[in-house]
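The structure appears below as structure tokens.
Note that one protein chain of the assembly has been removed; the remaining protein chains are unaltered in position.
== chain A ==
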Amino acid sequence: MKRFVVTSAVGLGLALAATAAQAAPINVMADACSGCHGTDGQSLGAMPAFNTKTAAELKKMLRDYRSGAREATIMDRITKGYSEAQLDAIVDSFKK
């Protein structure tokens, strides 16, 4: 009985936390980037984080990687898998 009371209290906390949480936008295309750049683009390691740039800067970077105007080790190969409109949408998803 005592255990149940404790459990309920924890359950309450969890339930409230769950209700308060906001659903993240479901953008699977954009979230694929997080494998390298971290969840929500908040990179911990050597991969550039997205929060240090504005949406406009990021869009230009991605388009330039895609066209070859900007040098890269790997982003040139990756951005070619998307249209310019898709690249813009990816940035918008992270910058919401």
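The working rule: a contact is a pair of C-beta atoms (placed from the backbone, for glycine too) under 8 Å apart; a residue touches a chain by one contact, two chains touch by 3 or more; residues count from 1.
The rule we apply is simple: contacts and distances are computed from a predicted model.
The complex lacks one chain in this depiction; which UniProt name from "Acylphosphatase", "Cytochrome C", "Cell division ATP-binding protein FtsE" or "Sulfate adenylyltransferase subunit 2" does that chain carry?
"Cytochrome C"
Name every residue on chain A in touch with the hidden partner chain.
The missing chain touches chain A at positions 6-8, 10-12, 14-19, 21-24, 26-29, 31-39, 43-47, 73-74, 77-82.
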